[in-house]
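This report refers to the structure that appears directly beneath it.
Every protein chain of the complex appears in place save one, which is left out.
Chain IDs A, B and C follow the sequence of writing; residue 1 opens each chain.
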Amino acid sequence: MPGLEDLYREIILDHYKNPRNEGEFPSPPAIKAEGHNPLCGDELTVYVVMDGDAIKDIRISGQGCSISRSSASLMTVAVKGKTLDEVDRLMKIFKSMMSISTNSSGETEVIEPIEYSEKELGEMIALQGVVKFPVRIKCATLSWNTLMQALENRSS
Amino acid sequence: MPGLEDLYREIILDHYKNPRNEGEFPSPPAIKAEGHNPLCGDELTVYVVMDGDAIKDIRISGQGCSISRSSASLMTVAVKGKTLDEVDRLMKIFKSMMSISTNSSGETEVIEPIEYSEKELGEMIALQGVVKFPVRIKCATLSWNTLMQALENRSS
Amino acid sequence: MSKTLTTQLNVDQIRKDFPIFNQPEGKPLYFLDSGASSQKPQCVLDAMDNYYSTTHANVHRGVYHIAEQATELYESSRIKVGRFISAPHPAREILFSKNATESLNLLSTSLTRKLLKTGDIVVLSEMEHHANMVPWLIAKEQFGIELRYIPIDDNGYLILDNIDQILKGAKVLSITLTSNVLGTLNPISELAEMAHNEGALVIGDGAQYVPHIKTDVNTLGIDFLAMTGHKMLGPTGIGMLWGKSHLLELLPPFMGGGDMISDVRLDGFTPNEIPWKFEAGTPPIAEAIGLGAAIDYLENLGMENIRVHEVSLMEYAFDQLKSRFGEDIKIHGPTNIADRSGVISFEFKNIHPHDVSQILDQSGVCVRAGHHCAKPLMRHLGVNATARASFYIYNQQDDVDALVDALAKAEAFFA
Partner (left out) sequence: MSKTLTTQLNVDQIRKDFPIFNQPEGKPLYFLDSGASSQKPQCVLDAMDNYYSTTHANVHRGVYHIAEQATELYESSRIKVGRFISAPHPAREILFSKNATESLNLLSTSLTRKLLKTGDIVVLSEMEHHANMVPWLIAKEQFGIELRYIPIDDNGYLILDNIDQILKGAKVLSITLTSNVLGTLNPISELAEMAHNEGALVIGDGAQYVPHIKTDVNTLGIDFLAMTGHKMLGPTGIGMLWGKSHLLELLPPFMGGGDMISDVRLDGFTPNEIPWKFEAGTPPIAEAIGLGAAIDYLENLGMENIRVHEVSLMEYAFDQLKSRFGEDIKIHGPTNIADRSGVISFEFKNIHPHDVSQILDQSGVCVRAGHHCAKPLMRHLGVNATARASFYIYNQQDDVDALVDALAKAEAFFA
């Protein structure tokens, strides 16, 4: 059985206790999406302010467990200022990291794992231990899925 | 495991090979009912000619296994000439004999077992061994249930 | 600190019967999630293994000996279930399904096929499990029935002030005997009487009740009772439904297939007699047999003793949790333990239930975290999730102590 320290790294606890980019933006103009985790009922809302092809600013509000909230916070830091292509790659990298147990846990999303360097992950690497706790993967991916939803809402 | 001789007594084989009161009556005036065994799909039709309160004559047609057909044949012999009250008692006696394993086999009909002497059963006692083969009880009771149905059709 | 429990159960002895508590290299297992699914005693596993190893065959259709024996075992489990809840006609009034959820879907479907029409009113409560809510929401979507809900107050009790109004004209009242989140024991026989006075049928969801409290459908005064095997020491894959025989006879079948018919033609079919009319296809044979063994085990302990044991554990737990954590722990539902079944849902400081559960797990303490399939109730409570500890026959003071200690660790961890 994997230990707690695999799950709760210092970075995670820090982002949990001091979440970055928390709050709301008026929407519109900000694009917005709501996501929730059917396992526990946690909900969060993502607000994105675009600047052309890039994410100019992002905020997140809602409730959640330490994994869900720290992952959201880490995500905001990672994507702010990035172009959509960069964000897409980050999302794929993140999902690849999370998908290690995709098959055996029967996760719905079958993402083709991609090659990446640890450096690209930045602080998000702290979430690596989550894969040893398959039930929590949904907590970690909630914010990403909601961001993707927001970006899709934009195009439609 | 009970042996074959419990099930297939000589009397049974005799009534199976030489069924009494086989055939049909024009209906009306004869009252008639069709019964079938959902287990195997066997079907039989009972024709009853009443004389006031008594069964004047009875015939049976259809297909069935040795137990079902011999029981039907034995029944016709037992009820011919009897009043409805007598028939009702015979039916209850027969069901009591069959109901020994009623509960444990989950039979649908929960008949209050009644007291009776073996003499009242006559040749029908040959069917006593059927209770050791719960699945076959439905074969043995098919003709009786169909007769009851016919008598009910009459009153309605 | 170490008040002793008031119990007739020999828990040490009981735990020996459960292989999961006796693993060779087992770390301690403080299993406080029987509300989700109970553990199984060896005798239940043995009953199934024995069956498979000596006399497995499909039931109802075989003339040969082992098929007949399989049928006999299967049908006698039906009777055991019936007697367990004092059903007037055990052999005819118990149906086997796959879980309580199917039992409730069977009812909602069968009732809407025959007895309910557009605009008819079905009354539920706001504390229902999704299993007794979503089937009715589907019926609403499909057939236009209307739903009314009995609200709940801040202490987790049903608000009965306007109950006359709510039940007025209702065709069905479907309600849980006890809440899987709050633990509230609802006043079923009173509600049933009121509903019957309105001409409504009454369905009880007994999933959380029947495993813990001596159940008599006659005194409950209801018409149907849904149950599930895996929460009462039985295997997964089996649920039960009790119904009054004249109602079961009236209702049309739910699923179609083998065994539930008396005749099939290319253009129609005639249903079988009850109870088989409601059992389409090969039933959960081994599971019924395992459930029968579970019922024997429970009856041997005595359902009254089980209740006393659980109440005593609850008292101890309330005591310990409150004295250790005071205002830092908030327990949902009635404070009067006599009004509760053995579940404790709580909020602990500001720590998310997922995190609570995960940290408790490190100490071998298993509690559930989530919405407990009762999202409308969660919304009422103003939370997304709670942590929930629930008790059963194999739990003891140790389990409560471990829970309290592990909570203290969680407190420290997230401090």
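Worth a mention:
The working rule: contacts are C-beta pairs under 8 Å (C-beta built on N, C-alpha and C of every residue); 3 or more make two chains touch, one makes a residue touch a chain.
Predicted model, so just to flag it, every value in this text is computed and none were measured.
Across C:I238, C:I329, C:I344 or C:V383, the single residue that touches the chain missing here is C:I238.
Screening C:D259, C:E310 or C:E347 against the full complex identifies C:D259 as the residue touching the chain left out. Residues of subunit C that touch the chain left out of view are 19-20, 23, 29, 33, 36-37, 39-40, 45, 48-49, 52-58, 61-67, 97-102, 104-105, 108, 113, 126, 129-131, 133-138, 141-142, 147, 149, 228, 230, 235-239, 253, 255-261, 263-269, 280-287, 354, 357-358, 360-361, 365-370, 372-373, 375-376, 379.
Panel shows subunit A; residues 1, 36, 38-39, 101-108, 110, 133-136 of it touch the chain omitted from the view. Even with one chain removed from view, subunit B keeps its contact list with that chain: residues 3-4, 7-8, 13, 39-43, 63-68, 133, 136, 139.
In this text, only the chains that are shown with their structure count from here on.
Rounded to whole angstrom units, the spacing between the C-alpha centres of subunit A and subunit B is 74. One inter-chain figure worth recording: subunit B and subunit C are separated by 43 Å, centre to centre, where each centre is the mean of the chain's CA atoms. Here the spacing of subunit A and subunit C, counted between their Cα centres, is 37 Å. Counting partner chains per residue, subunit A has no residue touching two or more of them.
Counting partners per residue, subunit C has no residue that reaches two or more other chains.
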